[in-house]
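Every protein chain but one is kept in place in this view of the complex.
Entry: chain A
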Amino acid sequence: MTIVNTKLNRRSFLKVSALAGGGMVLSFSWLAGCKPTSKEMLEMPKEWFELNNFIKIGENGAVTLYSPNPEFGSNVKTSMPMILAEELDTDWKNVFVEQADFYPERFDRQFTGGSQGIRQGWTPLRTAGATARAMLVAAAAQTWNVSASEITTAAGQIEHKSSGKKAHYGELASLAATMEVPEEVQLKEIKDFKIIGNSKKNVDGVKILTGKPLFSLDHKVEGMKYAAIVHPPAFGMKLKSFDKNSVSGMPGIMDVFSVSLFNDDYNRNFFDTTTFPEIIAIVGNSTWEVMQAKKNLKVEWEKAQESTFPMAGRGGATITATVPAGLENTSSHKERMAEFTAKPGNILRKDGDPEGEFKKAAKIIERTYTAPFLAHNTMEPMNCFADVKGDKAVIYGPTQAPEFIMGTLVQALDIPKENIQINLSRMGGGFGRRAYSHHMVEAALISQKVQAPVKMVYTREDDMTSGVYRPTYTATYRAALDENNNLTALHVKAGGIPETPIHPNRFPAGALDNYLAEGWDIPSNITIGAFRAPRSNFIAGAEQSFLDELAEEMGKDPIDFRLELLKRAETNPVGKNNDYDAKRYAGVLELVKEKSNWNSPKDNVHRGVSAYFCHNSYVAEVVDTVIKDNKPVVENVYAAVDCGIVVNPDAAANMGEGAIVDGIGNAFFGELAFENGVPSKSNFDKYRMIRQKESPKKIEVHFVQNNEDPTGLGEPLFPPVFAALANSLYKATGKRYYEQPFAPQLEMQNLKM
């Protein structure tokens, strides 16, 4: 039995009354957004009683649950309310889910990213559900004059068995809402879960399939204007001047002006990454008209000097951030990365005497892996709706991280935080990109300038060429082997533009007596940001490809070799601070071995394996490729995942499948290069995305069954795919793949891609 103290998260249990005057708006978009069906009409309560910030119950038993985190496709809008509904002990059929707007006073962590939604929401959401249930039980106990301990609940019904008294939640909701919030509540036993662990369909499913407005791009209000932006054509360039007259006569064009996002003295935060702090806005009557004007606008750009600005560093200190000048090229990036690879880096971890072991090694294997910049390419381009009038602002847009853009909005608009309402739209993809929400500031400034509601839309070209990319990386792995072919030391040196991808305390650290990890980085004016499993999305591919080659060199089965290393890390770990659980790590390898029938692959199937730990979860993957009509085809991918309790299994599998497809796509095709600061690709005609034909023909996602609290899921299936694919292609073609993307090399081998 788990008893939790509700005070842990006291903020969430403030009564509504305590918020009076706080500007709380309860919106019911299922009422306003689409016409309710007659069934919904019947179900529509006349009155709602709010039991806490997450839960409202109607007098007829209907339940509204607020989903606190922004939704970008990871299905938190369904799975987080499932956790609430479980502990509330209600019937999922009677639940309506509402997207909560951004209310930091009411909800703890309205951030979608780092695969932490369910992990960090788990206990608070369970506690909120259990507290509401306890208040309903207390109301029943008072009404029936019986002891609360004799009362049971199930599927939204309350019962006192010995007296035969029964009621549904709605009948007791008004009294329950006045009850004292209990100090402690009891959470359900895992074995009693009825909703968690049973797949529920996407709560927005019907709206998505019927084309209802869900995204900010779909938003429209009376009198709304449309805006397009024009940004510098290259990194390292800035605005010099523009000629308003070049477009002012064009149909539907109202105004052209520039906006600047930051005041000079503003102390930027980590998520204030912005490539072009000054852009031009074109405002008009329709999207098409402003996009046409965009093509005609005459602008002069100039080279930007090196710039500096104050920024919040670690631990609250203010640091000075520097953006270098210059128009950068991929060819010179490659040269500089090779230079850095050749000289000593910063030592990030050292165990034993790796240098000594390399000196006396009988054999040294050294391999270098590289990967390019990547664009996120969310399907819905950056956009935002803003309505700024006088000293009030309403912003409705796609953001993973509303709390990190609030301060930026405050300084840009010079409007106090209390007067800025950020509403969260469903996002057409995020992948990390929308943790950086300067599009919201741009839209807000444009609206403020014209004092009218505005919807600002990036073209795909704007979206793809305005930065915040996955960095480019390179990693060199070295292994020392003795005369008996035993691994005696491992050395990794890895860096990138502008960061190192190394997680120094991750496997294989901890499994080797002699281990050295070095990092380096090269500054750049090309902006980068989180991209599905930052850093892991590269280093996993390098590390797991190298271990594969090493296993072959040592004459070992690649799974057995990894299991041996993990056994060492489990039984006699080297060093402190190892950040993984070797046993759970081994568990996913064992599961994938079993599920893929590792030792007896089908004829003509070439398989590769890989495993990785990130975002607190463990994943092992086996990729099967075949060569069909001279073309590599991914036949099957088996994934074994340990992310603790799985809340919504089918949706979890869907996301896992998506991460695998994403990884295979980026491994084969993903690439963004630069020439004189200009990105080499600006739309999907050149930027090759994985499509239906290249998708694996089958994916099996297997979850380890255990009772651990849930951990990350949106990211962990992504990093291991790169190496599993590379290792499988090696079996198919006899060549190792060190350089991403793989398609050009495969084409050189006369394979069709």
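By definition in this document, a residue touches a chain if its C-beta (ideal position, glycine included) is under 8 Å from a C-beta of that chain, and two chains touch if they have at least 3 such contacts; residues count from 1.
Keep in mind that, in the parts below, contacts and distances are computed from a predicted model.
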item	value
Protein name, per the UniProt record, of whichever chain is missing from view ("ABC transporter ATP-binding protein", "Ferrous iron transport protein B", "Isoquinoline 1-oxidoreductase, alpha subunit" or "Phthalate 4,5-dioxygenase oxygenase reductase subunit")	"Isoquinoline 1-oxidoreductase, alpha subunit"
Identified contact with the non-displayed chain, of A:93, A:161, A:220 or A:298	A:220
Selected residue (touches chain absent from view) among A:2, A:178, A:286 or A:577	A:286
Hidden partner chain, touching residue among A:661, A:678 or A:732	A:661
Residues of chain A (touch criterion as defined above) contacting the omitted chain	72-75, 199, 201-202, 204-206, 208-215, 217-218, 220, 226, 251-252, 286-289, 291, 377-381, 426-431, 457, 459-460, 650-651, 654-655, 657-662, 665, 683-685, 689-693, 695-696, 698-699
